[in-house]
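Quick one: structure below, then a few questions.
The complex is shown incomplete by one protein chain, all other protein chains being positioned as in the whole.
For chain A:
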Amino acid sequence: MSIVLAVVVVVLVVVGGSAFFVLRSKKPKAMEVGTETETKPALKSPAGAPSLEGEEAGSKEPVISRGLDGSLPKSRSLLGSALARMRAKRALGEEFWVELEEALILSDLGLDLSVDLVESVRNKVYKEGVTATDAALEMLREEMIERLDHSNRDLNLGDAPPSVVLFVGVNGVGKTTSIGKLAALLSSEGKKVVVAAGDTFRAAAAEQLEMWAQRSDVQVVKGASGADPASVVFDAISHGAAVGADFVLADTAGRLQNRQNLMDELKKIRRVAEKASGTVTEVLLVLDATTGQNGLLQAQGFAEAASVTGVILTKLDGTAKGGVAFAIEDKLHIPIKFVGLGEGILDLVPFDPKAFVYEITGEVSQ
């Protein structure tokens, strides 16, 4: 027990206790009570706080739409026009570099990495005396592809089948869907696949996985709702071994990496899975392409709890670029293995660094 803990408890008691004192005496005004003296005026927002009808608010109209002639460009077209402007420029001015950096930031690569990449290309451009913008852009792409070049993106196989693949990640990123797609992909290659309904927490999670299993005609092993996920996974692996499966793909409930108890549960799932008669060859972190810099924390958290071996980057069919996956691979050396490009059963493809980099840096310049 730490002293901090005790202090917090006591402070909370005081807060709670005094809240009741105060609330009792003047409940209807409860909202105004706890604010205490001088913070209140500061909290009042200035007169023009956005009203419900943003459009009618006149000068308070959202700045972005105003600034960009009424229509906010998709990041794609924004990037497109930025790039068009870049190309139009003859010399490699400061503005070019700023725009390049911003294009990277808009793709969620993160500030540090974006600055770092541009800096590095800038040095090279200077050294090699390059003066054309499209050549500089090409150098950026090379640099990015180069950084992605060292990874093994194949699905690892174990010596003792079945090869067990755990799917982990925060809520709603596409774990279950990706299992459905990967099961289909592996089946189409003639592999025998069993899926494990290791999400015993979320309502109808097992049903969802079952429907995917039907689509690709693979067996599913599930437990009761609320059952211990580790034992469901264990059972599935044992079943997989018994029926001579090549792969067991195990679903897990979505969890936020800052929830220690849930991360402990994940550790246990991995530990128990390792005791079963297969080999845990992959722990795939499923990452939603719309995720911002929190993706790095997700990767760290899950890597720590379950030794993540690869990333599946989902929802790349939308407007988000998924740049944080680049940052994850660059910083944490966790390779992106597959990408999700839709909700259909065929919409999972092996990761292609070149295509990814070209998406991030805009359409190919002539």
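A few points about this structure:
Everything that follows uses one rule, which is that contacts are C-beta pairs under 8 Å (C-beta built on N, C-alpha and C of every residue); 3 or more make two chains touch, one makes a residue touch a chain; residues count from 1.
The rule is short, and it goes like this: contacts and distances are computed from a predicted model.
Not shown: a single chain whose UniProt protein name, out of "Signal recognition particle protein", "Membrane protein", "ABC transporter permease subunit" or "Xanthine dehydrogenase family protein molybdopterin-binding subunit", is "Signal recognition particle protein". From the options A:D116, A:E138, A:D228 or A:D317, the residue with contact to the chain not on display is A:D317.
The chain omitted from view is touched by exactly one of A:I105, A:A227, A:V272 or A:L332, namely A:I105.
Per the touch definition above, the residue from A:F167, A:W212, A:F247 or A:F356 contacting the chain not shown is A:W212. By the touch criterion stated above, the residues of chain A touching the omitted chain are 1-28, 30-31, 33-36, 39, 42-46, 48-52, 54-55, 57, 60-65, 67-68, 72, 74-75, 102, 105-108, 110-111, 170-174, 180, 201-205, 207-208, 210-212, 256-261, 288-295, 297, 315, 317-321, 323-324, 343.
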